[in-house]
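Excluded from the complex is one protein chain; the other protein chains are retained at their positions.
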Amino acid sequence: MARALIKVPPSARRGEVIEIRALIAHPMETGYRLDATGRPLPRDILRRFSCRYNGELVVGAELHPAVAANPYFAFSAIATESGTLTFTWEGDNGFAQTETVLLAVT
Amino acid sequence: MPMAAQPISRGRRRALATGAGLAASLVVRPAAAAEDLAAAVAAFTAGAQTRAGKVTFDVPALVENGNAVPVTVTVDSPMTANDRVAMVAIFNEKNPERGVAQFAFGPRAGRASVSTHIRLAASQKLAAVARMSDGTHWAAYVDVVVTLAACVDGDPV
Partner (left out) sequence: MTRAATVLVVACVALAGAADGAADGRRTGFDDLSPATQAMQRDDAQNPGMLWVAEGEALWKRKDGTRDLSCASCHGDVAAAMRGVAARYPAFDPTLGHPVDLGQRIEQCRRERQGAPPRSTESAELVALETYVAHQSRGLPIAPPSDPRLAPFVDRGRTLWRQRIGQLDLACAQCHDDNPGRRVGGSVIPQGHPTGYPIYRLEWQSAGTLQRRLRACMSGVRAEPYPYGAPELVDLEAYLAQRAAGLAIDTPAVRP
């Protein structure tokens, strides 16, 4: 389990645009860096990220090695009803992680 | 516009030729890299032309370290059910691979804007391309200057 930090407002008014920020610890090893003997360090990156709101997609991303280490994404959603925001990251070497955050909408 | 589209003037060619072998490498590499960027954008748009406008690509002009460059792509769109941004893709010119990231905006998306941190191997041109729900593509290009950190470790730790 990688350390992840997610910032979502704890509550929102119906119709409000809410800012969502997600940061996860991951080296995003590109596969182009060489070790001390000159051999490439094997690629180990996150490939996909998604944020869903009560199951429906907010933002989905396909990632290349040019995404920086400890990937950060900021985007927005429209608060419609209370529910769950689900964040998933998938990547090389079977990496898969899901975090959920509750959103209260009044 | 990609650099490869512009012909090299006779005066410039003469000036470059005096640099002999060095000039050859200076001329060839940027042109090839710019074509790859154009090709990557064309692959994303399935050959369709991109239009200028609607896309704001916020990238710092000068970067202290290419390992983490904060960027924001914002598209001018009402984001209604019938008039919205479907995808935003970021491409580069001089990294080992052209693609950086592609973002799809789902039905729950708010504003058509996304921020992330990207890696830049060298000073270069970047492209942000938006695909709209009506099938049109809009693009913004920026040039970034990347400096490198001084005092690099001998060992990884």
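Going in written order, the chains are labelled A and B, and every chain counts its residues from 1.
Heads up, the rule we're going with is that contacts are C-beta pairs under 8 Å (C-beta built on N, C-alpha and C of every residue); 3 or more make two chains touch, one makes a residue touch a chain.
Here the structure is a predicted model, which is why all the values come from computation and not from measurement.
Would you mind listing the shown chains in contact with the chain that isn't displayed?
Taken over the complete structure, the missing chain's partners among displayed chains are A, B.
For the chain left out of this view, which of B:V41, B:A68, B:V85 or B:A130 touches it?
With B:V41, B:A68, B:V85 or B:A130 as choices, the missing chain is touched by B:A68.
Mind pulling the subunit B residues that touch the left-out chain?
Interface with the chain not displayed, on the subunit B side: 60, 62-65, 67-70, 117, 147-154, 157.
What subunit A residues would touch the chain not displayed?
Given the touch definition above, subunit A has residues 3, 5, 7, 21, 23-25, 27-28, 68-70, 72, 74 touching the missing chain.
What we mean here is this: only the chains that are shown with their structure count from here on.
Using mean CA coordinates as chain centres, what's the subunit A-subunit B distance in Å?
22
Applying the document's contact rule, which stretches of subunit B touch subunit A when the two form their complex?
The touching residues are 67-70, 72, 92, 95-97, 99-111, 113-120, 155.
Mind pulling up the subunit A residues that touch subunit B in the complex?
Touching subunit B from subunit A are residues 17-18, 28, 30, 32, 36, 52-53, 56-78, 80.
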